[in-house]
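One protein chain omitted, others in place.
Each chain gets a letter, A and B, in the order it is written, and its residues are counted from 1.
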Amino acid sequence: MFRSTRSSRPPLVALLLALLLALTACGNSSADDGSTEASGSGDGQWPVTVTGDNGGLTLDAQPENIVSMSATATEMLFAIGAGDQVEAVDSSSNYPEDVPATDLSAFTPNAEAIAGYGPDLVVLSDDLNGIVDALDALQVPTLLLGAAADLDDSYAQLETLGDATGHADEAGEVIADMQDRIKAAVASVPQDVEGTRVYHELDPTFYSAASSTFIGGIYSLFGLENIADGAADASGGYPQLSAEYIVGQAPELIVLADTVCCDQSAETLAQRPAFDTVPAVQTGRVLAANDDIASRWGPRVADFAEQLADVLKG
Amino acid sequence: MTATAGRARSDTAQQAPRRRRPGLVIAGAGLALVVALLAGIWVGALPLPPGAVVGTLFDRLPGVDLSGGLSATQEAVLLQLRLPRVLLAALVGAGLAISGAAYQGVFRNPLADPYLLGAAAGAGLGATLVIAYSPSQSLGPVGVVPLAAFVGALVGVGCALALGTAAGGSHSATLLLAGVAVAAFLAAAQTLVQQQNTDDLREVYGWLLGQLGRAQWSDIALVLPYLVPACLVLLFSGRALDVLAVGDDEASALGVHPGRLRLLVILAASMATAAAVAVSGLIGFVGLVVPHIARRLVGGAHARVLPVSLLLGGGFLVLCDLVARVVLAPAELPIGVVTAFVGAPFFAGLLWVGARRR
Partner (left out) sequence: MNGGAQVEVVGLSAGYGRRPVLESIRLTVEPGGWLAIIGPNGSGKSTLLRSILGFHPHQGLVRIDGVPTTGMHRRDRARCLAYAPQTPVLPEGVTTIDYVALGRTPHRPLLAAPRGIDRQVVADVMDRLELGALADRSLATLSGGEQQRAVLARALAQQPRVLLLDEPTASLDLGHAQQVLDLVDRLRRQDGLTVLSTLHDLTLAGQYADRLALLSDGRVVAEGAPAEVLTPAALRLHYGARAEVVVGPHGPAVLPVRSANRSEA
């Protein structure tokens, strides 16, 4: 695990490399903002220009060696049929089952390691450690698609990826499918569900997601009332609540998004002190969702909406 | 002979009023603790009518039958969330404060705190290892994280003691240095593990900053068997610490074994600290600041500083927890942040007053 450091040569090389990167970064053109449309939809129309959070990106040919550093982007790529073009995905990408997972870390991304795969497109959801600049310096085409704020964002990202990979038509189909399924799920619940108080749990220390978040937006679609909204001023939409507050708010529906990471379930919920007085626990309206489905903004949000509808229907 | 005896008696009479004062302070500190506990029970994210609260609590006593007047939810919140939390805060605060006072006495250093010999770093490493790598979160009725933190704290102190005694006997300066070395090493190891498992980052940080938010009666049951004996030992060791205060040589001349005494006090204080840390994470400043307050009230004699620290520490942490719960309700501040916000200005004030006096 630990490499032995030898003479003073590695530091010298690192110094030269750093200088080189700095020089090329200075000479690199800054990313431009503003909307550039995809010049050419559908397959086979290259070059194509797409826009991500890091500005415009022009791809001269269909990328065949995509590296995805975002679990959601991985799901999207495979959903729109670009799976064959994906060379490597990061360690957190786990869906679909046969993705080419690697040790690449999305939290501490390493430009050299990513470049080692010879990518012609890298998709990221976070710009940590200056990774976007580093990849630009190495002249690797990079697309930054950050966490979606709402469903429309999510659809826009699908379109962008569709254009970028030459699967724009399939992307459109996936979007339509998602919209239909979500609409059907919302329509299928009875009218009196509106106003039901919901508590979305991110982890056993009572971190929650308020209505301003992506997942909170889904609850708004169903007309549910999110108890985290009372505390949402702090923490940008992901406040940490207290047991007392949650019990006091008496939510009628609890969604657990920590079933995988932290082994939470309806049973563990009922065992928590004072939670046996909570209506959701008493009536059994607890959705033990898969952590990933309940937190990513990819096509599986439709699965989540359907699961939610099932629980609400009783 | 009679003259001297008479004078001696009058001297003692003059001293008597002064001797009553520490008793007053201790009573006052006890009262403050009770007030803090009441405040902690009455105030919270869920408003509870104070009268009904008292009624419900009295109803719990055997033989008393009062209708509480609280709904089932309110009663559940009071008895299963708020009451254990407030009691745990008092226990943890008391344990940390008396350990801090004992450490300051043993090392003859007013900047010593209970985390000095690697207890904090060890507990942090234990908790991080378990949060990152443990497949299950509980071992039977006991959570794995508290267990790992407890063991980690004791291991940290044990390493520091072993290193210190191997390096140069049981002098306090050697132990201090050994503690610093061990703490630095364990903290580095903890950071490494943490960075290797960034998915668990939030949980690790939540633990490190100290939290009483998930206090349950089972936590109190977990902590009592270690905290109570350790605190009893420390309470009784006040006089021993007074003797140690004159230095190893003079203490030796007074007939005590400074090395053994120091070891006993360190072990008891570390046990109390480990128990406190196991259930509440790393709450800083309590062990550092409260003994200083106690010293201002009753002077430097450890026989008095230790019990006063115990009581004040309990009240202090209960109040800090109150602030943590209420300031951003319903969100909560990590309690370590509140104690730091109170403790840091307090220290600045101490420095200021001390400097001006000179």
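Throughout what follows, contacts are C-beta pairs under 8 Å (C-beta built on N, C-alpha and C of every residue); 3 or more make two chains touch, one makes a residue touch a chain.
Predicted, not measured: the structure shown is a model, and the values here were computed from it.
K.L.:
What are the shown chains in contact with the chain that isn't displayed?
P.N.:
Contacts of the omitted chain with visible chains: B.
K.L.:
Of the residues B:Gly23, B:Pro225, B:Gly300 or B:Gly349, which one touches the chain left out of the display?
P.N.:
B:Gly300
K.L.:
Of the residues B:Ala245, B:Val337 or B:Leu350, I need the one that contacts the missing chain.
P.N.:
Of these options, the touching residue for the absent chain is B:Ala245.
K.L.:
Based on the whole complex, identify which of B:Thr56, B:Ser99, B:Gln190 or B:Ser237 touches the chain you can't see.
P.N.:
Considering the complete complex, B:Ser237 is the one touching the chain left out.
K.L.:
To test your reading of the contact rule: which positions on subunit B touch the chain that is missing from view?
P.N.:
4, 7-9, 11-12, 14-15, 18, 108, 110, 236-237, 239-240, 242-243, 245-247, 249-250, 252-257, 261, 295, 299-301
Note that only the chains that are shown with their structure count from here on.
K.L.:
Compute the distance, rounded to whole Å, between the mean C-alpha positions of subunit A and subunit B.
P.N.:
42
K.L.:
Could you pull out which subunit B residues touch subunit A in their complex?
P.N.:
Listed in rising order, the residues of subunit B that touch subunit A are 44-46, 72-73, 76-77, 79-82, 84, 136-137, 195, 198-199, 202-203, 206, 211, 213-214, 216-217, 325, 328-332.
K.L.:
In their shared complex, at which residues does subunit A touch subunit B?
P.N.:
92, 105, 107-108, 203-207, 230-231, 234-235, 239-245, 247-248, 250, 261-263, 273-274, 276-278
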